[in-house]
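Then we have chain A:
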Amino acid sequence: MLNDQGWLLTVALFLPLAGAGLMAVMPSRADVLIRRTAVVLTGLAFAVVVVITAGFDFGDAGALQYETTVGWIDAIGARYHLGIDGISLPLFFLTYLLTFLCAIYTTKHLPEPGKPKGFLALMMLLQTGMAGTFVAFDLVLFFVFWELVLVPMYFMIGIWGGPRREYASVKFFLYTLFGSVFMLVAFLSIYFAARETVTNPWDIVELTQAAGFGSSTFQTWAFLGIFLGFAIKVPMWPFHTWLPDAHTEAPTVGSVLLAGVLLKMGTYGFIRIALPILPDGAMRFAPLIGVLAVIGIIYGSLCCIAQSDVKRLIAFSSVGHMGFVMLGIASMTETGIQAALYGNIAHGVVTGMLFFLAGSLHERYHTRDIATIGGGMLVKMPRYGALLVYVSMASLGLPGLAGFWGEFTALWAARSPAEALVADGYSGLYLALVIGGAVGTVLTAGYFLWLLQRVGLGRPTGKWVEAKLADVMTIEWVSWTPLLLLILAMGVAPVIIFGVQDAAVADLVRSFTP
Partner candidate 1 sequence: MSPLGPLILAAFLFCVGVYGIIARRNAVLVLMSVELMLNAVNINLVAFNNITHQGDPLVSGQVFALFVIAIAAAEVGVGLAIVLNMFRNRASIDVDDVDLMRW
Partner candidate 2 sequence: MEQLLDYAWLVVALPFAAAVLIGAFGKLMPLKGSEIGIAAVFVAWLISLGIGGYTFVNGPIEAVESSLTWAPMGSGFEIQLGQYVDGLTAMMLVLVTTVSLGVQLYSREYMHGEERFTYFFAMLSLFTFSMLVLVVANNTLQAVVGWELVGLCSFLLIGFYWHEKPNQDAANKAFLTTKFADIGLIVGVIVLSAGVAQTGSSTPFDIETTIDAAMGGELSTATIVLGCLMIFLGAVGKSGQMPLHVWLPDAMAGPTPVSALIHAATMVTAGVFLVARLYPVFAQSLVVMNTVAIVGVITLFFAGFVALVQDDIKKVLAYSTVSQLGYMMAALGVGGYTAGIFHLFTHGFFKALLFLGSGSLIHAVHSNNMSDMGGMRKYMPWTFATFIIGSLALAGFPLTAGFFSKDEVLVAAQIWGDAGFTMGTVVFWLGLAGAAVTTFYMARACFLIFFGEHRGVHHAAVPTHDEHADEHTVVEHAVEAEEAEAAAHDHAGAVSSTDGHDVHHGSPHESGWQILVPLVMLAVLSFPVGFAGGFLWDEVGGSTERNFETWTATHDIEETTYPFAAAAEAGAEGGEAEEGHALAGADGEVLAAGALAAEGGEEHGESLHVLHGAPEFHLDVFVYALIAFLVAVGGAWVIYGRGMPARDPTFRLGPVTTLLVNKYYFDDLGYRFVVVPVRDKLSPAASWTSNVVIDGIVKRVGGAAKRLGAVTYTTLDQKVIDGGINGAAFSAAWWSDKLRRIQSGDVQRYAGALLAGTIVLVLVFSAAR
């Protein structure tokens, strides 16, 4: 069987790291060669992941496959424990796909000050960090990958970003690090609380099996710590303010990866670590998470309406969409977690695509200000405009496209939350959350339609009447088509995500609900 070949995962994980090393020693004058090498390397890594996916036993998606366990830091008992299951696989796959597409996109588009060597090396370093987070099953290892992500993203924003890049990058770095500190403390407390009963107290799988250890107070405080770390990354309202700045200033590729993968690390962490290991704490925090999620949905959508910058608008839309994801988690049921994971992937694909579009928009108009663009894009660039309509529709949750299923199932799950929550009398609150979330879908539709009207429809005005604006270019078609198809495929056949996750989510939820 292919799926017990654990080394494949390691290869996939460290191929980009090796690639980054290779990039570093290439002469920086070989501009084109560097860009092509990056495409080949990320393509190679993606190919390995395709092989992994092909060899994945979907019938047994609940079990860890491609598992590797090697001693790592014996002094504290941390181990190099990798594995992949139905929950990790879609995110893992998405990471490699998006990075590959970003590499392709970078062959033609790279913001000032150029320097593809550094940029691509950082991107591949980032890839290792992101991918590692999704397959690490040891808390220390997880934390290492988690933190590894910060550095390249910091430099990507700080060097290749927009006018306020220093501010945005520092804010991004410090805010996230602030959360990670609490997370680390919580990890340590878990380690010490579990040391008595669990053989390898860093091991996520063993901790999950032993779930429920520790006193109630311990669970509450430990969850709070983890919550801070993950909630900032998601980001949940009111920890979201780093996101618009980071997104707005980041280069296109940075935004795509930030929205496409980085935010998912937070929700993934909730599902993989916070909920199963600290079920009591999670149950206590679930209503709060739900309330914050719905506030985020409505609030994020309202903020979108007020934005005048296309990219900032899309950034704020992430707050709303991730709210739906968190609402799914807050229900603490299988359906809710399914919804959350689905919403995760859908948001990664759709919003990643939206950021690609926003980036290309900026390259053509040299502005992202909605009023300055002033409409008529469908006249000047019909194909590009059609893509914007298409992806916006997906983002506002139109059935048949990717966005719908995550939102709907999250709302559904919130109507039937875990029995423990119903027993505590939260049923009415959750009904209010459902209605609030549904109101959010309308606001979402509102700002997207308004955006389309102001940017896409009508006739070009002012200087744009005569301006020559290139429609979608070949390289853009190449790097976008997979995402566009994925948006449609996920909408038409949601089973490609739900089906993969089903068994894994069932196992996960069973482990912490009686």
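How were these picked? Simply put, all candidates are chains of the complex that A comes from, given by their letters.
The definition used in the following text is that a residue touches a chain if its C-beta (ideal position, glycine included) is under 8 Å from a C-beta of that chain, and two chains touch if they have at least 3 such contacts; residues count from 1.
Not measured: the values here are computed from a predicted model.
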item	value
Touch-positive candidate for chain A in this complex, from 1 or 2	2
Interface residues, chain A side, partner candidate 2 - complex	171, 174-175, 237-238, 240-242, 244, 299, 302-307, 316, 333-339, 378-379, 393, 398-400, 404-405, 408-409, 411-413, 415-416, 431, 434-435, 438-439, 441-443, 445-447, 449-450, 453, 457-459, 493-495, 498-499, 502, 505-506, 509
